[in-house]
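One protein chain omitted, others in place.
Coming up: chain A.
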Amino acid sequence: VYVVNKAGGLIYQLEHCAPRADTEKTFSFPLDLVLRVHDERVVVAFGQRDGIRVGHAVLAINGAEVNGRLTADGKDVLEFLSNPANYPVSIRFGRHRLSSNEKLMLASMFHSLFAIGSQLSPEVGSSGIEMLETDTFKLHCFQTLTGIKFMVLADPRQAGIDALLRKIYEIYSDYALKNPFYSLEMPIRCELFDQNLKLALEVAEKAGPFGPGS
């Protein structure tokens, strides 16, 4: 769930999904996975096997978390792994989690895309991007009359997201806006908002692919 304010800044985000599966394996020289550096991270380019997929990043080596392309002690990961003396080595792979800066950037980008979408519309009075569909997820967006956008990324089969978006709007107006110490357009740091949002998400998830009430 992402909430974007009028200016395009991300004011809230919540990842409410099953914990991503990381895979840790012990390898001996030579490594049969092809690794390369992408975006300051070391990712698997080829050699998918045993739960390690292309695109997974190296998360930790021998238990110590990796820092971008350097190991915990500051050595370059690819150099470390090309040295047979360091083997056998245990490497943990997994999908890289977006950092908050990346999320901020992506939210602002979506805000701009939303604006472009409304302008490109051949009809006057377009409501902007309501849904973005891919084969692995659907992104639903709801913009209120006051300019706040609520975005939900969900499984493509999940139904009832529209109702969920309206519910999130209600929860926002209840627990964030009515909190006298919350300033508008600022990041939302309200416990009650978090709790109620998680409850609403759980209800929506339990309802499953057939939507609530059926």
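Of note:
We adopt the following convention: contacts are C-beta pairs under 8 Å (C-beta built on N, C-alpha and C of every residue); 3 or more make two chains touch, one makes a residue touch a chain; residues count from 1.
By our rule, contacts and distances are computed from a predicted model.
Considering only "Nuclear cap-binding protein subunit 2", "Trafficking protein particle complex subunit 3-like protein", "ER membrane protein complex subunit 1" or "FAD-dependent oxidoreductase domain-containing protein 2 isoform X1", the record for the omitted chain gives "Trafficking protein particle complex subunit 3-like protein", by its UniProt protein name.
Of the candidate positions A:Q143, A:Q158 or A:N196, contact with the hidden chain is made by A:Q143.
The chain that is not drawn here is touched, among residues A:I116, A:M131 or A:V203, by A:I116. Considering the complete assembly, chain A touches the hidden chain via residues 6, 114-116, 118-119, 124-128, 143-148, 166, 169-170, 172-174, 177-178, 184.
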